[in-house]
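One structure is given below, encoded as structure tokens.
The other protein chains are all here in position, but one chain of the complex has been omitted.
Right, chain A next:
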């Protein structure tokens, strides 16, 4: 019997290993594309620096003239890395959100988490709170985080209600977007001219407000969260096959959702707090990753992060070249590119149903 079984298992093992190899290969491929996109992003700009000079400047900063050093180390590199980290954070948050809400249209942007974060940030910008311990930027980020968490738990509560289907949740998310936007508009009305400028600037997502402090905080948040996401990924895969199935197989779905919501809030709120509202990366990133990699969340989570980073990197390149001499806020680019993709996804889903 065993002698019979082994060649068959070996064949199954071969098929499975081929699938795994394909997935690892795809992850590596996306990683390489990301490196290329980052180099392209670094070499794009109004100063006309060549790629060779740029790489040389990165490797040997001491050889650079002061202006070039400032351009590379204070502008291009932080912007490019911010695009990578924010893209990864938003897309990972979107992937987790789609898994725990079992809803392919879920993302921090479409379900109002970004809008709630923007409301939190706007409140502090209009009504500043001073603290001896925290800088103003940190308080703005903290407020954005608290509001993002609040909106996530509201969504979580809604998804727990019996009879709340995918449509209800999406509608509730849209309602949240409109409510938050209305409140932000009210704050804009109350704000002085100076504050209004800050609010508008804040609401247009842009990597141009990157600095090394923000980069390190976001990098730490991502580095802390990714292992926990990966740890939960097997249970998430089971959850994708149905909540009842997962629960009867011993997954504590409530706990899984709760901790995932914390991770999503932390990721999306930190990203939004630092660069403002950047839409659609959290929606489109996981979808592209899913098409490439499949539904095994152990691969999907890292793939989503990489695809998100790649998309925002490319958007950052586009934001520099569409209007010569002007860096268009990258949030505008992602929204413009994201809308047609979003519509295409909705139609594709409609056909599947």
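Methods note: contacts are C-beta pairs under 8 Å (C-beta built on N, C-alpha and C of every residue); 3 or more make two chains touch, one makes a residue touch a chain; residues count from 1.
One rule holds in what follows: contacts and distances are computed from a predicted model.
K.L.:
For the complex's missing chain, which UniProt name, "NADH-quinone oxidoreductase subunit A", "ATP-binding cassette domain-containing protein", "Chemotaxis protein CheW" or "3-isopropylmalate dehydratase small subunit"?
P.N.:
Missing chain, UniProt protein name: "ATP-binding cassette domain-containing protein".
K.L.:
Sort through A:72, A:117, A:155 or A:238 and give me the one touching the missing partner chain.
P.N.:
Hidden-chain contact among the options goes to A:238.
K.L.:
Just one of A:31, A:150 or A:294 touches the chain that is missing; which is it?
P.N.:
Counting the whole complex, the residue in contact with the absent chain is A:294.
K.L.:
Considering the complete complex, identify which of A:127, A:212, A:228 or A:249 is in touch with the unshown chain.
P.N.:
Checking the options A:127, A:212, A:228 or A:249, the one contacting the hidden chain is A:249.
K.L.:
If the missing chain were put back, which residues of chain A would it touch?
P.N.:
5, 8-9, 12-13, 15-16, 19, 162, 234-235, 237-238, 240-242, 244-252, 290-291, 293-296, 352
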